[in-house]
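Here the structure comes first, spelled out in structure tokens, and everything after it is commentary.
Note that this is a trimmed complex: some chains were dropped, and none of the rest were shifted.
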Amino acid sequence: MNRIVIFSGSAHAGLAGAICKRLKTTLSPAVVTRFSNDCLGVQLQANCRQADVFIIQPLVPSVQEHLMELLLMLDAARGASASRITAVMPYYAYARSDKKDAPRISIAARLVADLLATAGASRVLTMTLHSAQVHGFFSVPVDHLNALKVLSRHFRQRRLKNTIVVSPDLGNAKAASHFARMLNLPVAAGSKQRLTDDHVVVDAIVGDVDGKDVIVIDDEIANGGTIVEVLRKLRERQVKRIVVACTHGLLTGKAIERLRAQSDIDEIVTTDTVPIPRDKRLPNMTVLSVAPLLAETIHRIHVGESVSRLFDGEE
Amino acid sequence: MNRIVIFSGSAHAGLAGAICKRLKTTLSPAVVTRFSNDCLGVQLQANCRQADVFIIQPLVPSVQEHLMELLLMLDAARGASASRITAVMPYYAYARSDKKDAPRISIAARLVADLLATAGASRVLTMTLHSAQVHGFFSVPVDHLNALKVLSRHFRQRRLKNTIVVSPDLGNAKAASHFARMLNLPVAAGSKQRLTDDHVVVDAIVGDVDGKDVIVIDDEIANGGTIVEVLRKLRERQVKRIVVACTHGLLTGKAIERLRAQSDIDEIVTTDTVPIPRDKRLPNMTVLSVAPLLAETIHRIHVGESVSRLFDGEE
């Protein structure tokens, strides 16, 4: 078996460190340079020949910078004769651009998948893609994990009687209903309309939420606009205890102030696929780590053990 | 401008004829042969050099035979020096295999998209893909039409007061809610679980359907199992007038007997993306033709006019 070599771009050093610690491996150094004309350069500082290389880089803001770093690292590893190169992207930001809902736009989730293959990715490891179909945009093998198990394990410790799972959007309700089934709970969904990227309206809540405790679950929380909107509608329906959960806690723009302003949120549960700096960690926020899951998966990919078995049983 | 040449495989000669009639063009002949070892052969019997070739072939049963025919025709057109080749697939059956919901399966919607490109398709024209993301599986330009406008025009002539649109599945509810918005109606959705391909269970109807007239809308009706199941649940909620609508009326297996057995269905509305033989045309069935829409789109593709503009305004 070829040796494993793990690099991290500059997007999320903490997660890379936690993964390597778990794998009892050293993170190999990579130096990122910005040239005076604003171009980026990356040097991998460990021998890659015939190695099984993993490059950890979630596509978090600044997305374009982090994407370019990743592309440069993939190309460098390929040029350095790596035997296999896995792009580990716990958050694949462009997954949201997964369909052509207006004329003459790019389905960027497909484009970026192609760019990664062009740059040298021989496989991809990612988590909770915005839609399951995005898996099919990649021409290289993908291991697509989800964090629902990590999240559900957290909630199973809570009292869930009289609770309903709420998806803010019908279009995403499938994942929520899967999550609900894991917790043996009913499901409801908002009928959301996106007016602009920053302005959504939830017309109605479809489902029986009145007087219930709710767990509002979404794949990601970016600026928090959708959450605020669905909470507004839920309150009209006299819901009781409110918990908000997501896999990708991006918390961009006014997200933190918006969430802080919703004083009736009991708990915000998210994971560390995206780095959450101290100042964004609200008192009612719980951050669950996906590092153990990613480390175990990387190990299995490396030694050739089944990854799907990881998700058997419980789910 | 290069001349237009239109061929049809053996899947749906009727639709091809209707399109050509509308375009005031002759359908060019193509002869399909089955060799004694069961291999297929196709000869295109019109000069294709530098022509703008369209090959009409929805992937209806026998899907594998029709797919192979299409691949052979694409390859033949390319080898015959066509300038541009559009695969016109009003029904792209493999779209349903759009995600990896079990380990070690093929995302066949992506695979078939790649096969079509390998065989020579330079572009694709299709309708109402099972999910919007399937568009992104193609590496060639795709014109993805939907039949919602054709269907909604039909319903706008009906009395719709007290009516609600019902999606049998939360996973598909987005299209239903789009359709509902076109008719200015509310939306509800079933919470569906697929036990096997032929056995689905609808746990609950999410939304306020009690005592309403319903239009149950889905992208396709294959063996009708889902429809029967959602109707069962809807009756528990005392719905009144029941209408069933879909784009692709495959009506395979026991579909016809099942639908006939649901005596309370007021009307079944579908289109002719899939051929519906006489004996499957139930008395309460309305088949709307997509030939005018496809003809207009082919014309615009050929002359280089905007196709998106076709869908402006009304929707």
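Just so it is clear, A and B label the chains in written order, and each chain counts residues from 1 on its own.
What we mean here is this: contacts are C-beta pairs under 8 Å (C-beta built on N, C-alpha and C of every residue); 3 or more make two chains touch, one makes a residue touch a chain.
The structure presented is a predicted model; accordingly, all values stated were derived computationally and were not measured.
Each chain in view is the same protein; 2 are placed here, and the whole complex, as held in this structure file, contains 6 copies.
In this text, only the chains that are shown with their structure count from here on.
Our note on geometry: subunit A versus subunit B, Cα centroid distance of 33 Å, whole angstroms.
Within the complex, the subunit A residues that touch subunit B are 98-101, 103-104, 107, 109-110, 131-137, 139, 144, 167, 170-171, 173-174, 177, 186-189, 191, 204, 206-208, 306-308.
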